[in-house]
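Note that one protein chain is taken out, while the other chains of the complex remain in position.
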Amino acid sequence: MSHSNDEVHIVSYGTHTMVYIGLLSLTALTVAIAGGNFGSLTLLIAMFIATCKAGLVLSYFMHVKFEDRVIQMMVASAIILLIVAYGMSFIDYGTR
Amino acid sequence: MVSSAKTFYEDKALIFQGFQESLEKAGENNKLYKFLAWVLSWIFSTDHKRVGILYLITMAAFFAIGVSLGLLIRFELFLPGEQFISARVYNSVFTMHGVIMIFLVVIPGIPATFGNFCLPLQLGAPDVSFPKLNLSTWWLFMIGAGLAVLSLFVGTNANGELMMVAPDGGWTFYVPYSLESSANISLALSGAFILGFSSMFTGMNFITTIHRMRAKGMGFFQMPLFCWSLYASSWIQVLATPVVSITLLLVIIERFMGIGIFDPSKGGDPVLYQHMFWIYSHPAVYLMVIPAMGVVSDVIAVFSRRTIFGYKAIAISSMAIAFVGYFVWAHHMFTSGMTETAQIVFSFLTFFVAIPTAIKTFNWIATLYKGSIHLSVPMVWALTFVFLFSIGGLTGLLNGAINADIHVHDTYYVVGHFHYTMFGGGMVGLFCACHYWFPKVTGKIYNESVGYLAWAFFFVGFNTLYGSMLVMGLLGMPRRYHDYLPQFTIWHQLSTIGAVIMVTGLIIMFINLLKGWINGPKANENHWDGRSLEWTHSASPPILLNFDKDPEVQGGPYDYDGEWK
Partner (left out) sequence: MSNSTELHIEENHDHEHEDYVGDKMGMWLFLFTELLLFGGMFLAFLVYYISFYTEDFHNAGKNLNVMMGGGNTLILLTSSLTMVLAITAIQKKNKFLSIFYLIVTIACAGGFMVVKYFEWGAKFSHGLYPAKLTSLAEYFGPSIIPSLPKGEAIFFGLYFTMTGLHGFHVMAGVAVLLIVLYKVIVNDIDSEKFGYMENVGLYWHVVDLIWIYLFPLLYLVA
C-alpha cells in the first residue's frame, strides 16, 4: 500500500490558473445574482454556487480528484454526514 | 518469540531525551533527581504503552474522586431531608460527579487506556502513526482536567468574595440556566473544550494507524474485533466531538460577550443548544460502549477457545452502531418542545440502534455455545457486561418510546438506565480489559480468587444500587433532587446500601490489581492462550517497539480449531 513520492500526481500551473478563473467568475456570479430579486430562491442559488466553488477547491486545489480511493471515501462520508445532520435538524425546525 | 530484549519499562522513547538523561546522571547520587528523571521518563514518553498506562493511572484517580462524589450523593439521600450538604452544594456535587465521570473517565475510557496500549500490539505495529501527537493528547487531557477540577475551588461570587462555586445545573450545561448561573461554568466548559481536542486527536491517530500500520497479511477483516471497535469509536471521536466543542465555545462566548445565540431573552433558541449538544453527546455514549463491546468480543472468543461466531457481523455492526447512533440524538429531547414530527421520526430511528446491538449479543451467545468455556476472572467480567448492558439496553427501549418516555423522563429511572449502560457497559468493559490484559501489561498475574470475590461484591452491589433506582423512578422519584417524599425512603436506603457493597467490591478489585502489579507471581507468556498478535508475537511485557521483527499474519485473530476461514 505504500506510495513513494514519484507516484504523486503533479497538477500543472495551467490547470490551477483555470480553476482560479472559474472560481472568480462564480464569485462574480453570486454577487450579481444577489443584486437581483429571486425571493426565497436567493439562498438556494447562493448555496448552490458556493457548493460549486467548494467542489472546485476540493477536487483541484485540495487534490481530492487525484487522491487515494480511501481518502476520497473519507471526504465523501464526512460531507454526507454533515448534510444529513443538517437535514435531521430541520425535521424539527422545518415543521415548527 | 520470547525475546531477551529489555521490556518497555526499562527502555525509553522520549521527547527531551537529552534533558532526561542529564537528570538521570545527576540522579546517581541524588534521590530527588532520580525521582524526577523517572517521572519525566513517563510523562514525556512517546511510547504508546507508556501513554496508555499514564492514562490508566490518571483516570483511576479521577474515577476515585467521581465515586466519592457518587457516594456522597447516596449518603445524603439515605434519609429524607437535609443531612450534611445543602441543596445548593448538592447541585454542585451531582454536576461534578457527572462531569468527572463523563468527560474524565468514560469518554477517554477504553480507547485512551487499552486502546493505546493494545492497538499497535494487535495490529503488529511498532507504535501508533503519530506518537508525539499521542503523547500530546495526554497533556491536553491533563490541562482540561486541571481546569475542570480548578473550577471546583476557585471563583468569586456576585460580591467579589472568593468562594466555592463548583458548576451546578447538571453535566449537560443546559441553557439558559448555564448562561445565568453565577457558578464557575466558563472554566469547566473551557476544560471540556480542551478535553474534546484530546479526544479528537486520539481518534485521528487510531484511524490513521489502523489504515496504515497493519502487519503484513492483515486485511481489515483479519483484525481482532477490539481494533474494529476502536475504528468505529474513533470515527465518532473525529466526527462528533467538534460539534460539541463549538457548542460549548458558543456558551462561553455568550457568557463573556452576550451575543444572544442561545439566550431566549435576546431572541435565541435554547432548544438549538440541546440539538447541538446531543448531536455530539449521543454518539458519545456509543463512544463509551463500543470499545467495551470490542473487549468483550475478544474475551468471549478467547475464553471459549472458539473462533468468534459471526466475525464480520460483529465488525460491521460496530460501524453500524456508530453510524445510526449519529442520527438519534433528539430522543433526549422528547419533552423539550420539539415538534411532534421530529419526535416521531427520532423515536422511530432510535429503535434501529437496538438491531446492531442485538446482533452482537446473539453472536456472543452463539460463540459460547459448544465452546470450552473457561470461567476465569476476565470472562466473568465479560459476561457481566453482557448481562448488565442488556438491562441497560432494554430499559433504553422504554426511553425511546415517546409516550413511555414522557412518564419516566427526568426520573431516577433514567439515572438507573444510564448507569446500567455507561457503568455496567463502558466501565465494566474497562474492568474486563484490566483483568484480561493484566499479564500483558505487567508480566504478572493477580490473585484470581480475590478477583472473583471483588466481582461478587460488585455485582450484588451494582444491581441493588441501580435496580432500586429503576424502581423508584417508575414510582415517580425525580432526578437531581436534594430531598424526597417519605414513601421513597426504602428504595433510597436500599440504593445506598447497594452503593456501599459495590464500592467495597471496587476497593477489593483495585487493591488486588495493585498488589498483583507490585509483587504478583510471574504470568505465562501467553497467559490466556490468546491467538491475536499481542499474545502470540510479543513478549509480556512487550519490548519498546513491540516486536523483534515485523510480524506476518496468516490465520485470523481467533484461530482456534482451524474454524477460521
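When the chains are written out, they are named A and B in that same order, and each has its own residue count from 1.
Note that in this section a residue touches a chain if its C-beta (ideal position, glycine included) is under 8 Å from a C-beta of that chain, and two chains touch if they have at least 3 such contacts.
Predicted, not measured: the structure shown is a model, and the values here were computed from it.
Engineer: Taking the full complex into account, find the residue in B:24, B:269 or B:448 that is in contact with the omitted chain.
Structural biologist: Looking across B:24, B:269 or B:448, the contact with the absent chain belongs to B:269.
Engineer: Using the document's contact rule, name the residues of chain A that touch the chain not shown here.
Structural biologist: For chain A, the residues touching the absent chain are 1-5, 8, 10-13, 16-17, 19-20, 23-24, 27, 30-31, 34, 42-43, 46-47, 49-50, 53-54, 57-58, 60-63, 67-68, 70-71, 74-75, 78-79, 82, 85-86, 89-90, 93-94, 96.
Engineer: Name every residue on chain B in touch with the hidden partner chain.
Structural biologist: Counting only chain B, the missing chain is touched by 5-6, 11, 13, 126-127, 129-131, 133, 200, 203-205, 207-208, 211-213, 238-243, 245-247, 250, 253, 256-261, 266-269, 272, 276, 279, 544-545.
Keep in mind that, in the parts below, only the chains that are shown with their structure count from here on.
Engineer: Report, in whole Å, the distance between the mean C-alpha point of chain A and the mean C-alpha point of chain B.
Structural biologist: That gives a centre separation of 36 Å.
Engineer: Under the definition above, what is the set of chain A residues touching chain B in their complex?
Structural biologist: 1, 70, 78, 81, 84-85, 88-89, 91-92, 95-96
Engineer: Using the touch rule from the top, collect the residues of chain B that touch chain A in their complex.
Structural biologist: Touch list, chain B to chain A: 211-212, 239, 243, 271, 275, 279, 326-327, 330, 338-342, 345-346.
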